[in-house]
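Only one protein chain is missing from this complex, and each of the others stays in its spot.
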């Protein structure tokens, strides 16, 4: 029933671009699961790999199959696998932790010292089939819209960021409204944030931010962000700053609008070192800063499931485009122009 | 402008009952505020005082004026008062902490060793005027419905209880749906609780629980509570148990339906010692139990304000009756029969 | 090299007593480790099993090999085992978590819903060899005295209990000075507790409590415990209460001496339900209560290793007796008379 070969989107060489190829279906080990991919989605990371930028050149070893956001159906399981069955509709945590280091053995597997990311460090999900360690499989609740299945990875980033500190009754600024920023707005709103400020120069994204529940929309290229934030926070600044852009200016501004004693959770990755006024931004302010990496294994996944099932969070507005996998060039183009937010790639429809 | 005497509801002697009397308007000290009461509301504690039960006999020293839930307008301020002005629309934290003990000086004033509660240990708000230390005054946000002003005390109990641990994405059981239990349902829902189970024998209260946002309503006198809870929690039991009844059977059942590693926050006051299977209810379960007393000063008040202003919480369904202060006998009757949930007493309408 | 049979202390039937028998050496699976036991130690649980009390009758399925505190040398490893080698000197977490439930997947494996305890629910370490899942093995640091190797299980209970909340600069009461209570005193002291009060009727144990670092020793059968605690805590009561006895009177007294807003961590297991004045003990007090079960996997183990290696904690005073495994009858006798604290059973010396 499982074919010998499959269609896959491959990063073939150490150069820009990707291409569709026929590849062998991966063989699975005793504790692995083989998943027939139904939908994959495209992340900014995939765009870096596509363009073969500095980061990609240092990290990626072609040829390999990218793709780390997906949903699909279990096609085969290894001999020692329990708790997952052929036919289960699943996604997966693509950070494969080593299981042996200090972090893995003390509840911090999301910052495993020896993590391998499927789709980055090893073959991923832009293919008909993907091999996943059974312990990383997440069974998708049928009460949650099937379309959201490939979005658990970035939605989990948002949940991890928002819930890394208190959120109920808090004023929140989200700096940068790509998909994870947009998801964060919805999560913060569902979890009782009192006033959510979206700070984003792209007007399409600001509109999406409003749809996701932001109360105040600010364009940092035009608005006096600091004055407006003080206006809507009784002069205090925000209780919580969620940094989703990785842009140095946004990071610095984010810390300026954070109130004394506030919390900043940083997820956006700056391309290079950032000059930061640590004295005023963090130290005198008595701020708490959280670096956010991946999703907690698997606390974040349980939180995601609960929020998507019961809190009325709708991810649909963020899904701006759907394309067949083979139209990856167009997808990359839509992303880099800021035209698209999240693009779903149809691999195979069950 | 301030008269020499006022109408007040007085607990005159060490016996059942209360009565309306003409009393002197309280004189204020340099750091006090005098408030012209507009609305007061009736708490279960007032019913104990009215009936002169065992607890009341041990604690209350008549003659005095009860009433600890109120809103009103500042009529006068002491010479050293700053930050409060005549005409401000306010409520107040009626737990007056000593300011000197370990608890007061280390962020735990809500469990001050020498607390005095206005309306219990000293004159309260069932009167035209009430004297409050300026530091206990809370200015009411005009964007919040004026009617909710007297409800901050019990609403704060609910907020303190719900937010004493994680709530976003959690399954929650509320045992006992008096006003504080009902408020807790609304708060849990607004803060991202995934599934809220209300457990309450009184059908009127169960209906209110539904209005406040409970997903599952259980009647402990008829339903198989434990089986139903397992059904709606994937067999785990609830993540969070909020005990609002003080009834021994409800407390024991609440612990039985709590999942391994869950959180129980106890606010309902049992009339006497409770036999509890500590081994299975708490120890093997690795449970965390919080005793909840009053409201955090003033973290809870900021949370209340934010939630009431921005999260769409509506307290109106819980306000079942409005009466003039002089009809206190009827109010007490409505409460003890379970006819009423929260009763507002109109003292003076601005 | 590994023999076919071994000597083991067996619980042969559903009746009091144990006996030495020749038993087959356990076969190991692909992810298991076989350990040649060097030292085992005796826990109160073993005494319950020996005497065949009510708890034992409900839980234990003879015939089987008890024993869950041990150290030894790895004799063989399964085909898929990595990170453990033949010859490693090890102990193990004997709570074998299922790995699949909510608790296991969210950092709470110590309260796994489907836990099996080796030495209780399956064969344990009172034998020449014991089979352990590789993931439960803990390699012992050679800088820590070899004798402490079998004590990680109860020492870990103590570390888990003490560090379940703030301890630095806190006043602490330990109610019950069996081995875990004694270990708790040493841990609290090493972690900056300011004043440690040991409450224990047995004078031998009180002397050990003093050796482990307690500042104040109280005999609840003679001393006015409540008055003395107030004396040494500036009238506040203790910040932290560590319940190690499981005795109802000790539990109730422990809560009475706990300060307003204090923390109680409960490890001692009451034999039956306990009548507790929840209103005053927990609710009005604003107390936080932690039920403590086992050791956190494996945060507690890292903490143990660090404390035993670097903080000068000496467990020796608690090791009051050493006997060959075959003298288990004498060991049980020494324990039940309160003569012994912790007894090491020599199984095989490397």
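Order as written gives the chain letters A, B and C; numbering starts at 1 within each chain.
What we mean here is this: contacts are C-beta pairs under 8 Å (C-beta built on N, C-alpha and C of every residue); 3 or more make two chains touch, one makes a residue touch a chain.
Computed from a predicted structure; not experimentally measured.
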Given A:84, A:287 or A:306, the residue that touches the chain left out of view is A:287
Across A:7, A:31 or A:103, the one contacting the chain not displayed is A:103
Cross-chain touch to the chain not pictured, restricted to A:2, A:86 or A:260, is A:260
Touching the hidden chain, out of B:14, B:30 or B:86, is B:30
Checked against the full complex, the residue among A:251, A:306, A:325 or A:345 that touches the missing chain is A:251
Residues on chain C facing the left-out chain by the touch rule are 159, 163, 166-171, 190-192, 194-195, 215, 302-304, 306-307, 309-311
Residues of chain A touching the missing chain are 101-103, 108, 110-113, 234, 236, 246, 251, 259-261, 266-270, 272-279, 282-293
Note that chain B touches the absent chain at residues 30-31, 80, 82-83, 99-100, 102, 105-107, 135, 296-299, 301-302
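Basically, only the chains that are shown with their structure count from here on.
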Chain centres from averaged Cα atoms put chain A and chain C apart, in whole Å, by 42
Chain A residues touching 2+ other chains are 302
